[in-house]
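Just one protein chain is left out here, and the rest sit where they should.
Per-chain residue numbering starts at 1, and chain names A, B and C are given in the order in which the chains are listed.
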Amino acid sequence: MKLYEFQGKALFKEAGIPVPRGVIVTSSDSSGLFAPSVVKAQVLSGGRGKAGGVALVSTIEEAREAADSILAMELKGEPVKALLVEEKADIIREFYLAVTFDGEAGTPLFMASAEGGMDIEAVAEKTPEKILKLPADPLWGVTDYKIRALADFLGIEDKRAFADLVRKVWKLFREKDAVLVEINPLVLTGSGLVALDSKIEIDDNARPRLKALFDEKLAEQAAITGAVPEEDSGTITYVPLEGDVGLISDGAGTGMLSLDLIRDMGGEAADFCEMGGLTSPEVMYAAMDRVFSDKPRIKSLLVVLIGGFNRMDEMAEGITSYVRDHKVSIPLVVRLCGTMEEEGKVIMKEAGLPVYDDLLTAVADAVRHSGEGR
Amino acid sequence: MKLYEFQGKALFKEAGIPVPRGVIVTSSDSSGLFAPSVVKAQVLSGGRGKAGGVALVSTIEEAREAADSILAMELKGEPVKALLVEEKADIIREFYLAVTFDGEAGTPLFMASAEGGMDIEAVAEKTPEKILKLPADPLWGVTDYKIRALADFLGIEDKRAFADLVRKVWKLFREKDAVLVEINPLVLTGSGLVALDSKIEIDDNARPRLKALFDEKLAEQAAITGAVPEEDSGTITYVPLEGDVGLISDGAGTGMLSLDLIRDMGGEAADFCEMGGLTSPEVMYAAMDRVFSDKPRIKSLLVVLIGGFNRMDEMAEGITSYVRDHKVSIPLVVRLCGTMEEEGKVIMKEAGLPVYDDLLTAVADAVRHSGEGR
Amino acid sequence: MAILADRNTRVLVQGITGKSGILQTRSLIDYGTIVTAGVTPGKAGTTVEGVPVFNSAAEALERVEANAAISFVPPLFAKDAAMEAMEAGIKLIVLTMEGIPNHDVLDILAYASGRGVRVLGPGTAGIISPGKCKLGAHPARMYREGKVGVVSKSGALSYEVSKTLTDAGIGQSTVVALGGGPIWGTTQLDVIKLFNEDPETEAIVLLGEIGGGTETAAAEYIAGHVTKPVVSLIVGRAAPEGRSLGHAGAIIRGRAGTAESKMKALEEAGALVATTPARVVELIRKLG
Partner (left out) sequence: MAILADRNTRVLVQGITGKSGILQTRSLIDYGTIVTAGVTPGKAGTTVEGVPVFNSAAEALERVEANAAISFVPPLFAKDAAMEAMEAGIKLIVLTMEGIPNHDVLDILAYASGRGVRVLGPGTAGIISPGKCKLGAHPARMYREGKVGVVSKSGALSYEVSKTLTDAGIGQSTVVALGGGPIWGTTQLDVIKLFNEDPETEAIVLLGEIGGGTETAAAEYIAGHVTKPVVSLIVGRAAPEGRSLGHAGAIIRGRAGTAESKMKALEEAGALVATTPARVVELIRKLG
């Protein structure tokens, strides 16, 4: 779950990390607007500053104008529905500070740079030496010597205030099951260090143990976007694409392989839908529903199954009950093998549905059918 | 710093560990007395129950009588100055639970027994299998599987309440720099688990970082005993003994060796005074002052010094300034060697004080002088 | 020999009384894997498929021998179970479950690294050393004993390619799936080192995917140290840029993580590069 800036800042405030005074407004009529101030689009994507989603205003009229104009924007496909209006900070220096984890090393990771406020990915690409990456032990966390190393790298003089802030960021990272806590920029002002922005992402896997947090933040997001809070989507990953061959797999690796093979054979996938390695008839059913609901005009559906932990009888049950419940008029190309393969094939056969053994043949047929359907 | 039961229970209460309702009284006239209740002597030593320091009373008259009688007691040399008067608990079962550390293994250690309320040292000696000793990683602490192991061993059914209690005990152990947190007995009552006694010892080494806690608890102890709160005694260990050969050493090992040799040669030490391996002129001076103040009638003083980290010039300075400031009329037998030995010997010589090289000769002379002085 | 799991492997199944636990234990035993104990707190004294169940790993190891654990414990309890197994002395832990909170995975790996424990996963299909030991989901029929070592992040892709090899008469020494999560205990590089040292492995198949840098790290090692032929297949060539396709690792981060850059790095390291499982078979065949 990615949090909006204002949501992240609420967590910062709760954790004792200094943030500017600010209010959330959803229209230019709001009595909350004030000036001078900074008016900032609340979106989940990055790069809003460059796209005009942030305005510095000196008068209340300017604030209204800025609010009107930003609320009319769409940033990276995301319509702006709310603004954070904050006091300006008297910035002396800007830093970048984040804690996340390095999946390949398997450790938490601090990242810091004196090039704060900038596009940090550009810094990482062009001048990687300007970013300090400091691995941390998950339990020991930020020891004093690591804080000294960060402070020395950033050239921060008030080490005590910085140490306090870093410890609070770490505590937030651990206690809120964050996969990312980023402050860009962290600014030094006349009155100390202040988090001028916030980017926080909470681990969806932790939803069961952080139910109250998820409920609250998702409700806030829904109130802004008008969308219903997302249900826990289980293990299904769904990515809509541009083609007309529907695709469902029970593994990301075989899903991507199928995607490659569809293209190699001259077709184009309509989606990438992956169910995870341990699924059930209900998940299979839900996956088909997802694809058909989002892409009603696909020309064929390729289902690539190779069962390890998941059972082919269950997959066949999911497919056949979906076909029973819905009128599926396009060709269904199901490659099914692995655990309980025989049982699955019997179920498919009883439902009058063909089954493939070979992946290449299945992909070729799915692509062919999509061509025929055009 | 050992805590009285009532002080430990205040920490328990603060930590959310259930304790019986109780009041501290220092006289039998106190309006705090109530009945039925348990009246318990507040002393730092153990075994008060067997010695009559605990009384179960049914009426307020009995409570007054018990208070009078217990306040007149001396338990293991410690006069009883305060009583904890507590509500009786409806005991269903009694357990022993403690967390301390195993110095030789270098790990924290949980100890639990279903033989609570008993003399746990007797249990440990006679039926060691009735005590579960469970090492813990200092940072990981009490993982769920360790709590299950403890609960299974004790036969506790309400694992949730027990888990909560164990986690709080662990947190107290870590956050208060405790070297021992012992609950004996921990009792199961109709309304859940209750800590019926408390034995807590806080690490004196942690005094600088737990100043407020030490100040508070030592002031409470002083208010009860009438003694001035003990100053941080630094590294000096002083144990009064029965003989007439004063003894000071700059290491526990050589101190004990000297003790043995004094006895082997027919003498008897008046004390054991050890300064630690990294001392100063001030510590040397203080050590002599400690011995002479406590044992003004010693017949000779043996000082055994062998300098590694500590400097012999500094030791000689400490000795000579003590001799300069006080009239020392008994024979001073100083064995001095090691770091800065030459400089130390010069200082001693200038002050007209003899120096020994050989330990056996020094001990023999100290013992001989003590005989002469009789 | 094979790597990681062989005829000397004695398996402890954690979460053995759950639905997956029972089904998978059956499948391991059917394959001939020696399962000596199961653990589910509170279920001591029962058996699952003839395997005795204990309340804790420590209790199990007092009574039976085990040198590997496979866990089917629900995600939120996976960390406690893993630590329990490690403290009891297990040195190889296969975490099959997806959905373990990332901080719990970090904790597990920190605990493991301090104890010299190898963790496979989480979210892994596990290990199969055909004809010797199956310690995971791998569908038995798709494998046969042989001399090709296969490593893959994705379980399904490892089945797919192994099946193609098997159908072509080419057997495997060991097939290892690393798991699809954003954090892995064992990497491609770790497994390639083991294959390189394993006398029973004569060729290595590296199955990779877009995102991250572990295949590139493996390529560097292959160039400098691997004496055996390596055939690679990187999937995700047709994946849209910047979109997550399931494995959180499979997000393109700059140019370094594209399928093209990985294929290039592997080619430069001397590996043979395929784009389909069938082509992997052809390349292995050509090696002789």
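In this text, contacts are C-beta pairs under 8 Å (C-beta built on N, C-alpha and C of every residue); 3 or more make two chains touch, one makes a residue touch a chain.
Note that the structure is predicted; figures quoted are calculated from it, not measured.
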(message) Just to verify: which one of B:V23, B:I224, B:L257 or B:A351 makes contact with the chain not shown?
(response) B:L257
(message) One chain is left out of this view; which of A:D152, A:D215 or A:E372 touches it in the full complex?
(response) A:D152
(request) Taking the full complex into account, find the residue in B:S30, B:T235 or B:S321 that is in contact with the omitted chain. (result) B:T235
(request) By the contact definition given up top, give the residues of chain B that touch the hidden chain. (result) 101, 103-104, 106-108, 121, 125, 137-139, 174, 177, 179, 203, 205-206, 208-209, 235, 237, 239, 241, 249-257, 259-264, 269, 272, 274, 276-278, 306-309, 311, 337-339, 341, 359-360
(message) List every residue of chain C that touches the chain not included in the displayed model.
(response) 113-115
(message) Even though one chain is hidden, which residues of chain A still touch it in the full complex?
(response) 140, 143-145, 148-149, 152
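The rule is simple: only the chains that are shown with their structure count from here on.
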(request) Let me have the rounded angstrom distance from the C-alpha centre of chain A over to the C-alpha centre of chain C, please. (result) 26
(message) Can you list every residue of chain A that touches 2 or more other chains, as numbers and ranges?
(response) 139
(message) Two or more other chains touching the same residue: where does that happen in chain C?
(response) none
